[in-house]
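Left out: one protein chain. Kept in place: all the others.
Moving on to chain A:
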Amino acid sequence: MLAEDKHWSNRLFNTANYSLLILIALITIIPFVYIVAVSFATPEEVAQGGLLLFPSKFTLGAYKYIFSTDTMVRSILISIYVTVLGTFINLILTSFTAYPLAKATLRGRRTLLLMVLVSMLFSGGLIPTYFVVKAFGIIDTYWSLMVPTAISAFNLIVLKNFFQQIPDSLEDSAKIDGCNDLGVLFRIVLPLSMPAMATFGLFYAVGHWNSFFNAVMYINDAEKFPVQVILRQIVLLSQDQIGDTTSQQDPTDYLPQTIRMASIVVATVPIVLVYPFLQKHFAKGVLLGSVKG
(Lines give C-alpha, C1' and ligand atoms only; values in the text may rest on other atoms or scores of the structure.)
Protein backbone atom coordinates (compact mmCIF):
# COMPACT_ATOMS: atom_id res chain seq x y z
CA MET A 1 0.00 0.00 0.00
CA LEU A 2 1.39 3.33 -1.00
CA ALA A 3 1.89 6.07 1.51
CA GLU A 4 -0.59 8.28 -0.35
CA ASP A 5 -3.39 5.94 0.64
CA LYS A 6 -3.02 7.01 4.22
CA HIS A 7 -3.10 10.69 3.42
CA TRP A 8 -5.92 12.57 5.16
CA SER A 9 -7.60 13.59 1.92
CA ASN A 10 -7.79 9.97 0.86
CA ARG A 11 -9.23 9.00 4.20
CA LEU A 12 -11.83 11.74 3.89
CA PHE A 13 -12.65 10.55 0.39
CA ASN A 14 -13.08 6.97 1.56
CA THR A 15 -15.12 7.86 4.60
CA ALA A 16 -17.46 10.06 2.58
CA ASN A 17 -17.79 7.46 -0.15
CA TYR A 18 -18.51 4.55 2.19
CA SER A 19 -20.99 6.50 4.31
CA LEU A 20 -22.88 7.74 1.26
CA LEU A 21 -23.07 4.25 -0.18
CA ILE A 22 -24.33 2.86 3.12
CA LEU A 23 -26.97 5.59 3.20
CA ILE A 24 -28.09 4.81 -0.35
CA ALA A 25 -28.20 1.09 0.38
CA LEU A 26 -30.33 1.80 3.44
CA ILE A 27 -32.76 3.93 1.43
CA THR A 28 -33.05 1.05 -1.02
CA ILE A 29 -33.64 -1.65 1.54
CA ILE A 30 -35.48 0.00 4.43
CA PRO A 31 -38.84 0.14 2.61
CA PHE A 32 -38.64 -3.65 2.24
CA VAL A 33 -37.68 -4.17 5.88
CA TYR A 34 -40.43 -1.85 7.05
CA ILE A 35 -43.07 -3.62 4.99
CA VAL A 36 -42.00 -7.06 6.19
CA ALA A 37 -41.95 -5.80 9.79
CA VAL A 38 -45.44 -4.30 9.60
CA SER A 39 -46.84 -7.40 7.93
CA PHE A 40 -45.81 -9.45 10.97
CA ALA A 41 -46.74 -6.84 13.58
CA THR A 42 -49.89 -6.66 15.66
CA PRO A 43 -52.39 -3.99 14.66
CA GLU A 44 -51.90 -2.32 18.04
CA GLU A 45 -48.22 -1.83 17.44
CA VAL A 46 -48.81 -0.52 13.92
CA ALA A 47 -51.37 1.92 15.27
CA GLN A 48 -48.70 3.49 17.47
CA GLY A 49 -47.01 4.65 14.29
CA GLY A 50 -43.33 5.37 13.86
CA LEU A 51 -40.76 3.58 11.77
CA LEU A 52 -41.24 -0.02 12.72
CA LEU A 53 -38.28 -2.12 11.64
CA PHE A 54 -38.67 -5.01 14.04
CA PRO A 55 -42.04 -5.91 15.57
CA SER A 56 -41.90 -6.54 19.31
CA LYS A 57 -44.56 -9.21 19.01
CA PHE A 58 -44.79 -11.41 15.95
CA THR A 59 -48.18 -12.38 14.61
CA LEU A 60 -49.19 -14.23 11.49
CA GLY A 61 -52.67 -12.71 11.60
CA ALA A 62 -52.37 -10.79 8.35
CA TYR A 63 -51.00 -13.83 6.53
CA LYS A 64 -53.65 -16.10 8.00
CA TYR A 65 -56.27 -13.69 6.77
CA ILE A 66 -54.78 -13.52 3.28
CA PHE A 67 -54.56 -17.27 2.95
CA SER A 68 -58.07 -17.72 4.29
CA THR A 69 -59.44 -15.82 1.31
CA ASP A 70 -60.00 -17.56 -1.99
CA THR A 71 -58.90 -14.58 -4.04
CA MET A 72 -55.26 -14.39 -3.03
CA VAL A 73 -54.63 -18.13 -2.95
CA ARG A 74 -56.27 -18.59 -6.34
CA SER A 75 -54.32 -15.72 -7.91
CA ILE A 76 -51.03 -17.11 -6.58
CA LEU A 77 -51.80 -20.52 -8.05
CA ILE A 78 -52.69 -18.88 -11.37
CA SER A 79 -49.45 -16.92 -11.39
CA ILE A 80 -47.41 -20.04 -10.61
CA TYR A 81 -49.15 -21.90 -13.45
CA VAL A 82 -48.63 -19.08 -15.95
CA THR A 83 -45.01 -18.61 -14.86
CA VAL A 84 -44.06 -22.29 -15.15
CA LEU A 85 -45.88 -23.08 -18.39
CA GLY A 86 -45.14 -19.65 -19.89
CA THR A 87 -41.41 -19.92 -19.21
CA PHE A 88 -41.37 -23.42 -20.71
CA ILE A 89 -43.01 -22.08 -23.89
CA ASN A 90 -40.58 -19.14 -23.95
CA LEU A 91 -37.51 -21.35 -23.72
CA ILE A 92 -38.67 -23.92 -26.27
CA LEU A 93 -39.70 -21.33 -28.84
CA THR A 94 -36.73 -19.02 -28.29
CA SER A 95 -34.12 -21.78 -28.58
CA PHE A 96 -35.89 -23.49 -31.51
CA THR A 97 -35.95 -20.18 -33.37
CA ALA A 98 -32.47 -19.05 -32.36
CA TYR A 99 -30.66 -22.24 -33.37
CA PRO A 100 -31.50 -22.24 -37.11
CA LEU A 101 -30.85 -18.49 -37.25
CA ALA A 102 -27.37 -19.11 -35.85
CA LYS A 103 -26.50 -21.16 -38.95
CA ALA A 104 -24.67 -18.96 -41.45
CA THR A 105 -25.61 -21.27 -44.33
CA LEU A 106 -29.36 -21.24 -43.73
CA ARG A 107 -31.25 -19.91 -46.73
CA GLY A 108 -33.35 -16.86 -45.91
CA ARG A 109 -31.50 -16.23 -42.67
CA ARG A 110 -30.82 -12.54 -43.31
CA THR A 111 -34.43 -11.85 -44.23
CA LEU A 112 -35.71 -13.59 -41.11
CA LEU A 113 -33.24 -11.77 -38.87
CA LEU A 114 -34.28 -8.48 -40.43
CA MET A 115 -37.86 -9.41 -39.69
CA VAL A 116 -37.03 -9.94 -36.02
CA LEU A 117 -35.07 -6.70 -35.87
CA VAL A 118 -37.82 -4.63 -37.45
CA SER A 119 -40.26 -5.96 -34.88
CA MET A 120 -38.04 -4.44 -32.20
CA LEU A 121 -38.10 -1.04 -33.87
CA PHE A 122 -41.73 -0.70 -34.74
CA SER A 123 -44.87 -2.27 -33.38
CA GLY A 124 -48.51 -2.18 -34.29
CA GLY A 125 -49.23 -1.01 -30.78
CA LEU A 126 -51.79 -1.81 -28.17
CA ILE A 127 -55.08 -1.73 -30.04
CA PRO A 128 -54.28 -3.80 -33.16
CA THR A 129 -52.44 -6.34 -30.99
CA TYR A 130 -55.48 -6.62 -28.77
CA PHE A 131 -57.66 -7.44 -31.76
CA VAL A 132 -55.24 -10.08 -33.00
CA VAL A 133 -55.30 -11.75 -29.59
CA LYS A 134 -59.06 -11.46 -29.60
CA ALA A 135 -59.33 -12.99 -33.06
CA PHE A 136 -57.44 -15.97 -31.70
CA GLY A 137 -60.20 -16.50 -29.19
CA ILE A 138 -57.80 -16.58 -26.24
CA ILE A 139 -59.19 -13.52 -24.41
CA ASP A 140 -60.06 -14.55 -20.86
CA THR A 141 -57.88 -17.65 -21.05
CA TYR A 142 -54.43 -18.08 -19.52
CA TRP A 143 -53.04 -18.53 -23.05
CA SER A 144 -53.44 -14.79 -23.55
CA LEU A 145 -50.82 -14.30 -20.83
CA MET A 146 -48.33 -16.69 -22.42
CA VAL A 147 -48.72 -16.80 -26.20
CA PRO A 148 -48.56 -13.08 -27.15
CA THR A 149 -45.24 -12.79 -25.28
CA ALA A 150 -43.86 -16.18 -26.33
CA ILE A 151 -40.58 -14.84 -27.73
CA SER A 152 -38.64 -11.76 -26.73
CA ALA A 153 -36.85 -10.52 -29.85
CA PHE A 154 -33.97 -9.26 -27.73
CA ASN A 155 -33.47 -12.59 -25.95
CA LEU A 156 -33.75 -14.39 -29.27
CA ILE A 157 -30.91 -12.42 -30.81
CA VAL A 158 -28.69 -12.72 -27.75
CA LEU A 159 -29.25 -16.49 -27.67
CA LYS A 160 -28.58 -16.71 -31.41
CA ASN A 161 -25.23 -14.94 -30.86
CA PHE A 162 -24.51 -17.36 -28.03
CA PHE A 163 -25.21 -20.40 -30.24
CA GLN A 164 -22.90 -18.97 -32.90
CA GLN A 165 -20.02 -19.05 -30.43
CA ILE A 166 -20.26 -22.81 -30.03
CA PRO A 167 -17.42 -24.32 -32.12
CA ASP A 168 -18.63 -25.88 -35.38
CA SER A 169 -16.25 -28.79 -34.92
CA LEU A 170 -18.36 -30.11 -32.02
CA GLU A 171 -21.50 -30.11 -34.14
CA ASP A 172 -19.71 -31.57 -37.13
CA SER A 173 -18.38 -34.50 -35.17
CA ALA A 174 -21.89 -35.29 -33.94
CA LYS A 175 -23.13 -35.19 -37.52
CA ILE A 176 -20.43 -37.60 -38.63
CA ASP A 177 -21.68 -39.91 -35.89
CA GLY A 178 -25.07 -39.82 -37.58
CA CYS A 179 -26.97 -37.09 -35.77
CA ASN A 180 -29.35 -34.90 -37.73
CA ASP A 181 -29.84 -31.22 -36.88
CA LEU A 182 -32.36 -32.01 -34.15
CA GLY A 183 -29.99 -34.50 -32.58
CA VAL A 184 -27.20 -31.95 -32.60
CA LEU A 185 -29.46 -29.37 -30.97
CA PHE A 186 -30.66 -31.69 -28.21
CA ARG A 187 -27.47 -33.66 -27.55
CA ILE A 188 -24.76 -31.05 -28.10
CA VAL A 189 -25.97 -27.46 -28.32
CA LEU A 190 -28.61 -27.31 -25.59
CA PRO A 191 -26.55 -29.19 -22.97
CA LEU A 192 -23.67 -26.83 -23.67
CA SER A 193 -26.00 -23.85 -23.32
CA MET A 194 -27.52 -24.77 -19.98
CA PRO A 195 -26.11 -21.69 -18.15
CA ALA A 196 -27.47 -19.40 -20.86
CA MET A 197 -30.82 -21.20 -20.88
CA ALA A 198 -31.00 -20.92 -17.09
CA THR A 199 -30.36 -17.19 -17.33
CA PHE A 200 -33.03 -16.65 -19.94
CA GLY A 201 -35.40 -18.92 -18.05
CA LEU A 202 -34.99 -16.82 -14.92
CA PHE A 203 -35.52 -13.57 -16.77
CA TYR A 204 -38.58 -14.91 -18.56
CA ALA A 205 -39.96 -16.34 -15.30
CA VAL A 206 -39.52 -13.07 -13.42
CA GLY A 207 -41.22 -11.36 -16.33
CA HIS A 208 -44.22 -13.68 -16.09
CA TRP A 209 -44.52 -13.41 -12.33
CA ASN A 210 -44.30 -9.61 -12.47
CA SER A 211 -46.49 -9.23 -15.53
CA PHE A 212 -49.49 -7.10 -14.80
CA PHE A 213 -50.70 -5.21 -17.80
CA ASN A 214 -51.35 -8.14 -20.13
CA ALA A 215 -53.79 -9.47 -17.57
CA VAL A 216 -55.49 -6.08 -17.31
CA MET A 217 -55.93 -6.08 -21.08
CA TYR A 218 -56.77 -9.69 -21.84
CA ILE A 219 -58.45 -11.02 -18.68
CA ASN A 220 -61.89 -9.73 -17.74
CA ASP A 221 -62.96 -12.60 -15.55
CA ALA A 222 -62.01 -11.67 -11.96
CA GLU A 223 -61.65 -15.35 -11.11
CA LYS A 224 -58.71 -15.58 -13.52
CA PHE A 225 -56.67 -12.61 -12.30
CA PRO A 226 -53.00 -13.32 -11.59
CA VAL A 227 -51.38 -12.16 -8.36
CA GLN A 228 -50.16 -8.75 -9.54
CA VAL A 229 -53.67 -7.68 -10.53
CA ILE A 230 -55.05 -8.75 -7.17
CA LEU A 231 -52.18 -7.00 -5.42
CA ARG A 232 -53.05 -3.78 -7.22
CA GLN A 233 -56.64 -4.09 -6.07
CA ILE A 234 -55.64 -4.63 -2.46
CA VAL A 235 -52.86 -2.05 -2.22
CA LEU A 236 -53.61 0.67 -4.75
CA LEU A 237 -57.36 0.56 -5.12
CA SER A 238 -57.80 -0.11 -1.39
CA GLN A 239 -60.27 -2.90 -1.83
CA ASP A 240 -59.92 -4.17 1.67
CA GLN A 241 -62.55 -6.84 1.20
CA ILE A 242 -60.35 -9.28 -0.62
CA GLY A 243 -62.32 -12.23 0.63
CA ASP A 244 -65.93 -12.92 -0.10
CA THR A 245 -68.29 -11.15 2.26
CA THR A 246 -69.52 -14.40 3.73
CA SER A 247 -66.08 -15.07 5.16
CA GLN A 248 -66.14 -16.13 8.79
CA GLN A 249 -63.34 -13.81 9.71
CA ASP A 250 -64.03 -10.18 10.41
CA PRO A 251 -61.58 -8.10 8.33
CA THR A 252 -61.61 -5.35 10.96
CA ASP A 253 -59.64 -7.66 13.25
CA TYR A 254 -56.55 -6.49 11.45
CA LEU A 255 -55.73 -3.07 10.18
CA PRO A 256 -55.85 -3.03 6.40
CA GLN A 257 -52.29 -1.71 6.57
CA THR A 258 -50.91 -5.03 7.82
CA ILE A 259 -52.92 -6.95 5.25
CA ARG A 260 -51.77 -4.72 2.44
CA MET A 261 -48.14 -5.14 3.45
CA ALA A 262 -48.50 -8.88 3.87
CA SER A 263 -49.90 -9.02 0.32
CA ILE A 264 -46.89 -7.13 -0.98
CA VAL A 265 -44.59 -9.57 0.83
CA VAL A 266 -46.40 -12.61 -0.58
CA ALA A 267 -46.15 -11.26 -4.13
CA THR A 268 -42.45 -10.46 -3.71
CA VAL A 269 -41.17 -13.57 -1.93
CA PRO A 270 -40.71 -15.65 -5.11
CA ILE A 271 -38.54 -12.91 -6.59
CA VAL A 272 -36.41 -12.75 -3.46
CA LEU A 273 -36.05 -16.54 -3.51
CA VAL A 274 -34.61 -16.60 -7.03
CA TYR A 275 -32.68 -13.37 -6.53
CA PRO A 276 -29.34 -15.05 -5.66
CA PHE A 277 -29.52 -16.95 -8.95
CA LEU A 278 -30.62 -13.85 -10.83
CA GLN A 279 -27.70 -11.92 -9.45
CA LYS A 280 -25.26 -14.65 -10.36
CA HIS A 281 -26.33 -14.48 -13.98
CA PHE A 282 -27.35 -10.86 -14.27
CA ALA A 283 -24.19 -9.57 -15.89
CA LYS A 284 -24.42 -12.20 -18.60
CA GLY A 285 -28.02 -11.27 -19.27
CA VAL A 286 -27.22 -7.61 -19.61
CA LEU A 287 -23.86 -7.77 -21.28
CA LEU A 288 -24.14 -10.97 -23.31
CA GLY A 289 -23.40 -9.94 -26.83
CA SER A 290 -24.80 -6.95 -28.60
CA VAL A 291 -27.97 -6.80 -30.62
CA LYS A 292 -26.11 -6.99 -33.85
CA GLY A 293 -27.44 -9.32 -36.53
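The rule is simple: a residue touches a chain if its C-beta (ideal position, glycine included) is under 8 Å from a C-beta of that chain, and two chains touch if they have at least 3 such contacts; residues count from 1.
By our rule, contacts and distances are computed from a predicted model.
Missing chain, UniProt name from the options "VWFA domain-containing protein", "Carbohydrate ABC transporter membrane protein 1 (CUT1 family)", "ATP synthase subunit c" or "NADH-quinone oxidoreductase subunit K": "Carbohydrate ABC transporter membrane protein 1 (CUT1 family)". In the complete assembly, the contact with the undisplayed chain comes from A:185, out of A:72, A:145, A:185 or A:219.
Contact with the chain that does not appear here is found for just one residue of A:60, A:115 or A:222, A:115. Taking the whole complex into account, chain A touches the unshown chain at residues 2, 4, 7, 9-10, 13-14, 17-18, 20-22, 24-25, 27-29, 31-32, 34-35, 49-51, 93-94, 96-97, 99-101, 103, 105-107, 112, 115-117, 119, 121-134, 136, 147-148, 150-151, 153, 156, 180-182, 185, 206, 209-213, 217, 228, 231-232, 235-236, 255, 257, 260-261, 264, 267-268, 271-272, 275, 278-279, 282-283, 286-287, 290-292.
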